[in-house]
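Only one protein chain is missing; all other protein chains are in place.
A, B and C label the chains in the order they appear, each numbered from 1.
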C-alpha cells in the first residue's frame, strides 16, 4: 500500500500531531476541515442531551470520511499511518471529543480489517474486502464491542450446522446508534478445556441482537455509547476472526490491540489543545495584567502540551514502523508496539488531565457552569484512563513486568476472561429494538 | 458565649474533623444524623435534575438545624466554633456536597450575624437579633450574594429620605430557592471620590428583587445556586452593614471574610472522604488480589486524607482561637486568620481533587457513568478552587505578598471593585418572579 | 508522670510545631536556644567533613539536654510528650538536621526506657532506671542499632551460663561516635523452630564490640552515623528487652515502633522551614520585583509548610494520646498509633522534599554550590524516605492493608528477618577500635 505520495512532506515538523505525514493523511485533514464548524457548533447541545451527531456522520459517509482508512484499491482514502489517523482525531477532538471517539471506532476498524484483508485466511479476506468496500461507500459503519456487561460473559456455541450462536451483552459500545455491524469479543469452549477467543462480526439486523439504551456518561456523552445484547444471534463460521486462547500468554496479539487503540491518543491531545486555546484566548482578551499564578500555569500548560504531542507522536510512529515488520518474532513485535503505546498513554492521561484542570483554574469560576466548554473538557478528558488497553492498574503491571522481566498474561481480553468479575453495574438499562435509534 | 459545656471533650482526637470539640457541636452532629439517609438517597436524583433539596431544608428548619449557629440566648443551638460547623458540613457533604454547600450559607450567616449582634452598632444589633431569632425558629433563611454578574456592578444610591436603593445583579447565590433574605455586597459613592462598601440585608419580597434562573453547574448542582437581580430595591439605612472602602488596604476585614468561608473546608474534606470510602469498599469487596497500582493509590489516598483533615482542622482551630481576640491589632488579627485559611484552602483544593481522581482510577470504568457517585464527586470537588476568598490566583498573590512583605489590597471585594471586569458570561438567564421557585 | 504543669498552655496554637504543649517541653526549647548559634555555625563545616558535633553534645550533656526525656523523678527534664520532642528536634533541625537526627536517638531512648522503667519486668526496670539516671547526668548516651549490615543477621546465642553472646553487624547507627550504649535488634532461635526477637542493651566497652567507620552519607553527614560490629559480645540476661517473635503478626509492637520514631517528623519539618526561610529572605532582599514563577512557588511553599506542620502535629498528638491507653486492645492500640504516623510520614516526606526543591529554584543557581545551605538541605531532606518504620514500599503495603482489611506482618523487624537480603552493600568499611573515635 506504500505509494509515491506516501512520504514525509517537508512541512511536517517532528513531534507534531497537527499535520499529517502522508498525502492521504493530509487529504483527510482537509476533508475534515469542512465538517468542523458543524461539529464545533453541536458539541455543547449534544453533550447536554447525550445526542449522537448523526447528521455529522451522514456527512462523513457522503464525503468518504468513513472510508478514510480503507485502502485506495478498495475505494477508500488510503490513510494507513496511525500517526495520521491520530492527527485527524486530534483535529476533530479539538471541536468535539465525543465525535472523535465515535469516529475512532470506524477508523480503527478500517485499519484492522485491512490487516485481515491482506494477511487473514481466505474466507476472512473476502469478508474484510466486502466490509471495507462498503465502508468506503459510506454504507458500513462498524462498531467494536469488547467489554462485557457486569458479570455476563459473551459466548459462542456451535449451532450444529457449522455456524455459531452468540449470546451475551456488551457495554460501552461507541457509535452504536448508527453502527451497521459490530466486531464482538467472545469466547468459546474448545476441546481439552481450552477457551478460545474470537471476534465475530455481527450485522445489526441479525435476529437476536438488540441495542440497549441507558448509559449516560460523565463525559463523551455524544459518542453514541450504548450496550448491545446478543440472544442466540446466528454467526456464520466465515464471520469469526480468531483471537487466540485464554491464558496462553501470547504477546503476538498485542500488535493488533495496540494498532486498534493507539490513535485514541490523538483525541486526548486534542482535548488538551482545546482547553489551552480557550484559556489562553480568555486570558489574552482580559485587560488586566495576568496574575503571577496564571502566567505560571500557562507556561506549564505550554510545556505539557508540547510533551503531550511529542510523546503521543513518538508512540504513533513507533507503532507505524513496527506494523509492517512481519519478519520479526511476533511476540517481540507485539511487545515493542505495546510498550511505547502504554508509556505514551500513561503520560497523555496524566498530562492532558493536568492541562485541562489548570485551564479551568486560569479562566476561573465561569468554567464551573455546565454549559461552559471547559466544563465539558473536564468531563471528557477523564475518559482516557478507562480506555483499553490497558486500565491504569493493568498498565502498571504490564510496564513493570516488562522492565523487571516478570511473566504475566499481557492479553487483556484473555486476562479478563480469567478474572473474577467486579459486578460494578446493576441492570438498569432498557432494551430497545435494534433499529429504534 | 463560652459555657461550661463548651470545652474539648476527651474523645476528640486532634487533627480530626469527624467529631465536634464543643457540646453544641456534638449535638448538631447527632441532629444531622437523622437527616443523612434522605440526603444520601436524594443526592443522585437532585444532582441529575439540578433540584434543590427543599424537603431536607424543611426538615432542617423544623429541627433547628437552620439555627445551629444562632446563640442559645436567642433560641439557637449555640454552635460557635467553626471547627464544629466544618465537622457538621463534612458529615453532610459525605452524603451530598450540594446540600452541605447550601447549608453552609445559613451556618455562615449565623456566625457573622452573631458577631454583629455582639459587636455592631445599635441598629445593626437589633436587626441581627431579629434575624437570628427568626433563623432559630426556622423562619429566616439568609443567603449571601457576593459575586457580581458579568460586568454589572451592584450599587446603592440614596433614596433621598435617609434610605437607599439597590440595583445590580448577583450570580452564584447558593440556597437561593428558599432564601428569605440576602446579604448583598454593594458599593456606594461617597464624598471625596471614595467608594464605600456595604452589605445591605434585603428581604426576598422587597419590591424590585427577582430571582433569575438559568445557572446549571458542572457540579454542586443541587445547591440552589442562582442569580438574584435588584432593580431599585429600597433598603432602610438600618439594614446596611458597613464593609469599609474600596482601595483602602484594610486587613481588618479579612477576619470576617475568613470566618464566613473557612468552614467550607469541611465540605471538600467530606467529598474526599466519601470518594475514599466508595473506592476502598469497592476494592475490598472484589475477590481478586488488589493490583499493585491500586494498593499504591489507596495508600496515597489514606495519607492525603489524613493530611486533609489535619490541615483543615488546624486552620479552623486557628480561626476559632483568633476570633475572640479583640485585644489584637485588627489588621494583624485579620491576616492571622486569613493566612492559615488560605494555606489550608490551597492544600485542600489540591489534595481533595487528587483523592477523588485516584478513587475513580481505583474503581475503574464503572465510575464514568453520569449517575455513579464518584462521577458526581469528580464534578463537585472542582468547585473548591472557585470559592472566595480567594481564587487560586489571588491566593498566590496574597500568600506570596505576606511572605515577601509586599503591599497589596487583600480585600477581595475591594480588589474586584477596582479590576476591569472579565465579562465571561453573556446574559442567558431568564427572569423568574421572586416567589416562583 | 502527669504534673500540674503538664497542660496545654493557652499560647500553643493547634497544628503548630514551633511551641511546646507542656511546661517541660517549653523549658527544653529555651534550653536548646542557647545551643543554636553554635549548631548553626558548625552545620556547614561539619557537613562538609562529615564531622560529628561532639562539642555541641558535650554542651547537651552539661545542660541536661541528653536527659530531656528522662522523668523528673530520675533527674531528667521530664519531657514526655512526643509533640514536644518533635518541636525541639524541629528547632534544632532548622539550624542543622544532622544534629537533630543524632539527638533524636537519645530523646527516643529516654522515652522508650521510661516505658520499660514503668511497665517492664523487674530486672528491666532496674536496668532502665540506671540508664535513665545516667542519661539525666549526661553520662549515658544510648544509640539504636537496628538495621543489619548487608546479608548479615545479628544473632544472640546462649553463653551456657544464663547469659548471651551477640554477633553481627549493624549499619546506619546514628550518634555512634559518642554512644556509651547501643540498643541492638537481634534474633535468637528458640524451641520449636521459632525465632525470638530481642533488643539487647550493650555497653560500648563490651569486649567484642567495635565501631566500624566508612559510611559517608548523601546527607545527614554530621549525624555520626556509623556501623557497629559485635563479635561474641557477652550480654547479661537482664540486659535483654523482649521484642516478640518472627512471623507472629503481633501489632502490639507497633506502639513502641511508632513512639520510637514519630518525633523524627519534626526534623523534616525543620528542614523545610529552614529552606523556606532562606528562600523567602533571599527573594525579599532582592530589589527586583519577584517574577511570576517565584511568587507562585513561594505561595505553594507557604501552603505546604502549613500542611506539613499541621499533619505532623496531628500525628504526634494522636500518638501522645494513645500512648497511655493501656486499657485498649494492644494490637488495636499499636495500629492506631502507627496509622496516623505512617500517613503523616508519607506526606511529610513528599511535601518537605517539594518545599526544599522549590526553594532551590526560587533562589537560583547560587544554591548549586556544595557549601550553600540549600544544597545541604536538598541532601538532608532525602533521608526521610529511608527512615524506619516504614520504607515507602512497606508504608504502601501497611496503609493499603489497613484500609482493605488485608492480613500481613506489620512488624518491620520481623518482616525483615523473613525476607531475602538485598545485599546492596559490599564490605568497604574499616574497623576502628571501639574507643578510637
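Please note the rule applied: a contact is a pair of C-beta atoms (placed from the backbone, for glycine too) under 8 Å apart; a residue touches a chain by one contact, two chains touch by 3 or more.
Keep in mind that what you see is a predicted model, and the values were worked out from it rather than measured.
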| item | value |
| --- | --- |
| Chains on display which the left-out chain touches in the complete complex | A, B, C |
| Given A:41, A:54, A:242 or A:299, the one touching the chain that is not displayed | A:299 |
| Selected from B:68, B:113 or B:299 as touching the chain missing from the view | B:299 |
| Touch with the omitted chain, as defined above, among C:46, C:239, C:318 or C:367 | C:367 |
| Touch list for chain A against the chain that is not drawn | 13-16, 280, 283-284, 290, 294-296, 298-307, 309-311, 313-315, 317-318, 321, 339-340, 342-344, 346-347, 395-400, 402-406 |
| Those residues of chain C which, in the complete complex, touch the missing chain | 147, 172, 215-221, 282, 286-288, 291-294, 353, 357, 360-361, 363-372, 375, 378-379, 382-383, 385-386, 391-397, 400, 419-420, 422, 424-425 |
| Chain not shown, touching residues in chain B | 291-293, 295-296, 299 |
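Assume only the chains that are shown with their structure count from here on.
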| item | value |
| --- | --- |
| Whole-Å gap between the CA centroids of chain A and chain C | 52 |
| Chain A residues counted as touching two or more neighbouring chains | 291-293, 296 |
